[in-house]
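Of the protein chains in this complex, all but one are displayed in their positions.
Entry: chain A
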Amino acid sequence: MTVYQPIGPESDSGHRFDPARRWAAWLDLRFAQRPSGRGPVTQLVRNAHDGPLRVQRPFHPEGPNGCCHVYLLHPPGGLVSGDALTYHTTVETGAHALVTTPAAAKLYQTDSHGVAWTQHADLHVEPGATLEWLPQETLAFNGSRGTQSTRIDLADGARCLGWEMLALGRPASDLPFVTGRLEQRFHLTRNGQPLWIERQTLDPHHRRFRGAWGQGGATVQATLWAVGLEDDRAAIEALREAMPASGRWAVTQRQGVLLLRYIGDDRNEAWDLCEQAWTILRPQLTGQTARRPRIWST
């Protein structure tokens, strides 16, 4: 019998294959606005890491005064038992950063000890700053076990748009997600006040996984958030007008947080919806048109 062992901070880091298995990695990014001959530019002013997490170099594909793009690289390409990844990102006053990944992240089946992985993003956005957090989707293989959490702390006048897309199992190989347990958490505050707290548990053995009130047996889900829009209602109207209505997605707004949710079975449908929503929301949020990061097409 395998016993689930929580990963405690006291565990040793390093390669081992017993229940105390743990391989931690972190990345600490800081973006700041710096003066230049052609006006203020957002630069990556801190790029620290430990373990297999990297940012190679920042780009300015929208021009030198535009937003700073970075790609998060996790060379192993997926999470296995014991992995503990942490992304710290701070966007300083007035700066603008867009963070994405070069490929889908994979969550592999747990080891024989049932050791979980964790993935945590800690995002701070200072006054008047903007963060776009647009990772490619996560693919959870059958038997994967872990927790993914996103914490967003906003200051006054800070803006943030982000998404998480999750696909369960490998439908193309007929390997559905029938065992394992994933937990996805969101915690968004402004000046310390919680505006959006969400916790989703995905356990194929729980009736929530099949029930219509719960996951409804869906294998793909996406959540997009946008905070700091001047006119939430107009933004929602624009989304509803432009995007094809269906019973698989809906958009709402509460406490100044716009939330778009998709529950279905089609990764491309989820991606297209989120990308289209980003294209519509970005000019309203930042005054800049959305220009598709080239890495999404490779």
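Operating definition for what follows: contacts are C-beta pairs under 8 Å (C-beta built on N, C-alpha and C of every residue); 3 or more make two chains touch, one makes a residue touch a chain; residues count from 1.
As a convention for this text, contacts and distances are computed from a predicted model.
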item	value
Complex member absent from the view - protein name from UniProt, among "Formate dehydrogenase subunit beta", "Urease accessory protein UreF", "Sulfurtransferase TusD" or "Acetyl-coenzyme A carboxylase carboxyl transferase subunit alpha"	"Urease accessory protein UreF"
Touching residue (missing chain; options A:G51, A:G78, A:P176 or A:G214)	A:G214
Residue in contact with the excluded chain [from A:P64, A:G77, A:P194 or A:P244]	A:P194
Chain A, residues in touch with the chain not shown (by the definition above)	193-201, 207-208, 211-216, 218, 221, 240, 245, 247-255, 259, 261, 263
